[in-house]
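Quick one: this structure, given as structure tokens, is what I'll be asking you about.
Left out: one protein chain. Kept in place: all the others.
Naming follows writing order (A, B and C), and every chain is counted from residue 1.
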Amino acid sequence: MSDPMRIRAAVKGEKVEVKILMSHVMETGQRKDAEGAVVPAHYITKVTASCNGRDVLSADWGPSVSKNPYLSFRFKGGAKGDKLKVTWTDTAGDSRSDEVSIG
Amino acid sequence: MNTPRATRRALLVGSLLLLAGAAQAETSTQDAIAEYREMFGDDNPAELWQSRGEALWHTARGPKQANLTACDLGLGPGVIEGAYAQLPRWFDDTQQVQDLETRLVSCVTTLQGIPREEFLKVKFGDGEKKSELEALTAYVVAASRGKPIALPMQHPAEQAAYALGKAAFSYRAGPHDFACATCHGDAGKRIRLQELPQLTTAAGAREAYTHWPAYRISQGELRTMEWRLQDCFRQQRLPQLKFGSEVAIGLTMFLAKNAEGGTLAAPGIKR
Amino acid sequence: MMLERRRFLQRLGHTGLAALTIASGLLPRLVRAADTRPAFAAEAIADALKALGIANPTKSDAIHFKAPDIAENGAAVPVEVESTLPGTREILLLVEKNPHVMSASFSFPDGTDAYVATRVKVAESSLIHAVVKTDAGAFYTDRLVKVTLGGCGG
Partner (left out) sequence: MISLRLPGVLAASLLAVSLPLYAAETAPDAAAAMQRSFEAKKQAGMDRLQQDEVQTLCTRYTTATLPAEAASRIQQASLATVKPPSDGQYLGDYKAGEKIAQTGTGLQSSDDPAKPNGGNCYACHQLASSELAYGTLGPSLQHYGKLRGQSPEMLALAWRKLYNAQADVPCSNMPRFGHQKILTEQQLKDVMAFLFDPASPVNQ
């Protein structure tokens, strides 16, 4: 069970500004752990975001997005109280969605 | 054959001319690094550890099926706000001077009945292997953000811990004759591009101590003071510092006392 | 100051800094991650772009690309890209010297700004390319980011 994302979404003028921190190891498959064993590749490949069901962003990621990824974007047409839902899927087939109401 | 003193004077003049040129390149490097740090804003992944720690604090676990809301960090059971700003300190129930991390271990073992070895199996996280100690530490430390460090320092054992920390700080040993003081004893020094705070002064100690524990970008992990000291001794080529040992707590006491009055801003974000 | 800065930047690009960060084993090229998506498996910018159906993009300064001159650690390099080109659909980030150049691609439906900020891993001092796909073709800009070996070198 993965840890929840920290999502900040707030109306700024006529746009909604979103800042997300995701908890993920983003292993490239080229790192060795403390005991010297190669840690297999394990990273987020797909991120989508929607506001009240309307797509507002989608992204394809490789292993060189930094560990515990940070993502920020802006969109129009969102209002205070609307639901912003963010979903990621990774190479292990795990997926996680978190939802916040826009501040 | 000119005397060594004359040769040295000639060298000094020669190198001073070069320093002027180097100094100018140096400031543009430090400015660029400051710019890099600035770009992280206040989006610190340490917050992910804080929320995991908050969940752990409030979840009933262990043989006693208890959470940690009765844990006394020195300001009374369950009080976390400002607790970190007054640690390390003496605790009557354990008859020891404890830092935050050893105190959390005491709470986990006594309140929840979880054996010490089990709780500390993953002391320092590594990717998938997550550390509960680091998460709980992040949660408690964040509740002292903005608070001035103010150590009780009444009990003789607290003063002895300070004295031991001060002595250990300059204990030179190992193949390289290193002590903490070798790198942290003078102002304005750096290793490579890594600036070194002078930890024996209030200004230097505050600059460093108030930002620990911190999220380490290079590892993608939140690291605590116990890890910081243990990893420093590893780089000093010394054997391994034991978790919660006299020297670990003594050094933390020495640094915290030197940093007294400084405003806590942890968890920080570091290289 | 400008001349000094340019010489300083050129000298840095391919000398001490590059060699020593490989030595630190940040991203050795030994083990291949088996990413099946062609663009993400590509090891050169041209191959990645070809896989995405992008033929040589034109350089444009209508793309604001903020990246640090020096990164104290290549594990996380903050980058921010905003395209003022009309009809921008996607922004792509590629790191030239990484074993796999393609870092990320972001696509913006109508109503979403052609803007994104994130953090990417840069194995060694390298050019980072920001490529923008618009209705009128593909454009790009790039930034040189120096990665230093921070810490006590141990």
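By definition in this document, contacts are C-beta pairs under 8 Å (C-beta built on N, C-alpha and C of every residue); 3 or more make two chains touch, one makes a residue touch a chain.
Bear in mind the structure is a predicted one, so any value in this text is a computation, not a measurement.
*Asks:* Using the contact definition given at the top, list the shown chains touched by the missing chain.
*Replies:* So, taking every chain into account, the missing one touches B, C.
*Asks:* Just one of B:Leu68, B:Ala85 or B:Ala168 touches the chain that is missing; which is it?
*Replies:* The missing chain is touched by B:Ala168.
*Asks:* Would you indicate which residue among B:Ala55, B:Met153 or B:Ala265 is in contact with the undisplayed chain?
*Replies:* Touches the omitted chain: B:Met153.
*Asks:* Which of these touches the unseen chain: B:Ala55, B:Leu238 or B:Ala265?
*Replies:* Final answer for the missing-chain contact: B:Leu238.
*Asks:* Touching the hidden chain in the full complex, which residues of subunit C are there? Just list them.
*Replies:* Here the touching residues of subunit C are 8, 11-12, 15-17, 19-20, 23, 146, 148-150, 152-154.
*Asks:* What residues on subunit B make contact with the chain left out of this view?
*Replies:* 1, 4, 7, 11, 14-15, 18-19, 22, 25, 29, 153, 156, 159-160, 162-164, 166-168, 170-179, 182-183, 185-186, 188-194, 196, 200-201, 233-235, 237-242, 245-248, 250, 257-258
The criterion applied here is as follows: only the chains that are shown with their structure count from here on.
*Asks:* Indicate the whole-number Å distance between the mean C-alpha point of subunit A and the mean C-alpha point of subunit C.
*Replies:* 20
*Asks:* Just how far, in Å, is the C-alpha centre of subunit C from the one of subunit B?
*Replies:* Chain centroid spacing, subunit B to subunit C, equals 34 Å.
*Asks:* Where in subunit C do residues touch two or more other chains at once?
*Replies:* 75-78
*Asks:* Can you pull out the residues of subunit A that are in contact with at least two other chains?
*Replies:* 66-67, 70, 72
*Asks:* Within their complex, state which residues of subunit B touch subunit C.
*Replies:* Touching subunit C from subunit B are residues 24-25, 28-29, 32-33, 35-37, 39-40, 183, 191-194, 217-220, 234-235, 271.
*Asks:* Quick one: in the complex, what on subunit B touches subunit A?
*Replies:* 43, 45, 47-48, 51-52, 126-128, 220
*Asks:* Show me the residue ranges of subunit A that touch subunit B in the complex, using the header's touch definition.
*Replies:* 3-4, 6, 19, 21, 23, 25-27, 33-34, 39, 42, 66-68, 70, 72
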